[in-house]
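Everything on this sheet refers to the single structure shown next.
Removed from the display is one protein chain of the complex; every other protein chain stays in position.
Now for chain A:
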Amino acid sequence: MEQIIFFFVAFLALASGFYFVFARNAIYSILSLIVTFFSIAALYILLNAQFLGIVQIIVYAGAIMVLFLYILMMLNLNKEDESKKKNLPKFIGVFSAGLLLVGILGAFKGLNQKTFAGNIDSSVGLTKNLGRLLFNEYVLPFELASILILAGIVGAVLIGKKDL
């Protein structure tokens, strides 16, 4: 039963990912990327990482993708705006991406599954436990992340100004 759910969600993620890469229309492309992000959020929930699942839905599928769609609709691109690429660079791209996939899978082939067996306490991903970890051990990186976000916002406003 669990495997059926996993295969369904994984198929959804892969199918929308393929459509994202190969779709001609940019808006449909970004919309199918949202489906991919939602299925990754479902996988987080299935892994008992509730906090990450909620953050994925709010930050990625909500905020970041709305930003993408907003920019895409603001720029008002035509359908034939994307110039045709020749076949040789496309073939080289597909070939090297496939080579990378084979390399990654080969690198993971020697993984020892025994290390991850047994009864695992799966309550680490709950918000309570992660919050305790975040505000005890990782409180300095957390504050630095807030400064990074502030710098990012100021930078985006500066770059987007009309007369730089």
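We adopt the following convention: a residue touches a chain if its C-beta (ideal position, glycine included) is under 8 Å from a C-beta of that chain, and two chains touch if they have at least 3 such contacts; residues count from 1.
Definition applied: contacts and distances are computed from a predicted model.
Selecting from "ATPase", "Flagellar basal body rod protein FlgB", "NADH-quinone oxidoreductase subunit K" or "Acyl-CoA dehydrogenase family protein", the unshown chain of this assembly corresponds to "NADH-quinone oxidoreductase subunit K" (UniProt protein name).
Seen from chain A, the chain kept out of the figure touches residues 1-3, 5-6, 10, 13-14, 17-18, 20-21, 26, 29-30, 33, 36-37, 40, 43-44, 46-49, 51-52, 55-56, 59-60, 63-64, 67-68, 71-72, 74-75, 77, 81-83, 85, 89-90, 92-94, 96-98, 100-101, 104-105, 108, 111, 113, 115-116, 119-125, 129-130, 133-134, 138, 141, 145, 148-149, 151-153, 155-157, 159-160, 164.
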